[in-house]
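First the structure, in the form of structure tokens, and then the observations on it.
Every protein chain of the complex appears in place save one, which is left out.
== subunit A ==
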Amino acid sequence: MTARSVRSLSGALKPLFSNRCPGITSCFLQVYGAASCNQRQKSTYTPPPARYGGRHTVTLIPGDGIGPELGNHVRELFRFCCVPVDFEVVNVDSSVASEDDINNAIMAIRRNGVALKGNIETNHNLPPSYKSRNNLLRTTLDLYANVMHCQSLPGVRTRHRNIDIMIIRENTEGEYSSLEHENVPGVVECLKIITKTKSLRIADYAFRTARAKGRRRVTAVHKANIMKLGDGLFLECCKEVASGYPEITFDSMIVDNTTMQLVSRPQQFDLMVMPNLYGNVVSNVCAGLVGGPGLVPGANYGEDYAVFETGTRNTGKSIANRNTANPTAMLLASCLLLDHLKLHAYASMIRRAILSTVSETRLHTADLGGQGSTSEVVQSIMNAVQSTGPQTLSI
């Protein structure tokens, strides 16, 4: 059986990123998964096989600010719950100009296939030739889709209720191409690149995800009345892909109207797909609507790799090492990681514990208006996990 027919068969059998795959298919895929890993253009994703005694190795990039302490909490929690994941820690120093650190990190992610990272600070004092490390990581590994799921959590009091928006943002091109030049002194030109292949790719990803998650409506966010060629191309690609998914409604909205609708009536949105910069703004608005940057996890998916982090990518320098950061976003990101590695039982167990802790108001951290500390929250999550009965480490 060739790898290609395996892929097409597995593609027919199992929708992408579905949580409910039958056991037989998963074994089948794992056996052939190793063989098809090296092939390009995989239509379905299989996580790297757990070669070493059934334990996965995941790259961990602590980053700056609150990243290291939250990464430590994740490791603590995983060790407590006996999750079969080992972390390979790669430190990236944001204050040096050489790119060795980030290249090591990229190499480690290529090796392991999956990573969990904190945000790496982009120092303004270094010269403009110093590119953003996070951006470099995303473009080198071609993590083209940034997925953020904003949901109103029951225990968190916000001005809007019943929000359930999935934001899919193109992660590698657009305004973040880092191509700028100053031909005439005092006049800077920044290039915003939109390509047909990448727009088709992200639109395809968005519709496949919508179908897999049972979403009814996809909204493309753009500014094609002004950037007719650029965002016009993006919109055209989305329309092309939409024609292949007749059961999903497709509409488009200009970015300024979108942000205004988001602050007045966010419940109207279901799944949104957009280029890079609008994705940045819209995802931050949605994160603010559901309770702040401490609650929403984010995931960056590519053809071969996946990197998980907090949704709004904050460094949180001002609250670093003060035990006041909200660990929810990073812990939910680690649950997304476990789902990706198909360790669904662990993922749902930890997620249930986190959500039950968040609904307890007295344990809210400062960003949610409470007075709890990070360690109290993590302790309460571990207690919740222990009380549900699975095997835990006694520490």
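Here is the rule we go by: contacts are C-beta pairs under 8 Å (C-beta built on N, C-alpha and C of every residue); 3 or more make two chains touch, one makes a residue touch a chain; residues count from 1.
In this text, contacts and distances are computed from a predicted model.
Per the UniProt record, the absent chain's protein name among "Presenilin", "PITH domain-containing protein", "Isocitrate dehydrogenase [NAD] subunit, mitochondrial" or "AP complex subunit sigma" is "Isocitrate dehydrogenase [NAD] subunit, mitochondrial".
For the chain left out of this panel, the touching residue among A:289, A:319, A:332 or A:385 is A:289.
Against the chain not shown here, subunit A presents residues 122, 124, 128, 132, 135, 159-160, 175-176, 178, 180-182, 185-197, 223-230, 232-233, 255-257, 259-264, 277, 280-281, 283-285, 287-289, 292-293, 312, 314.
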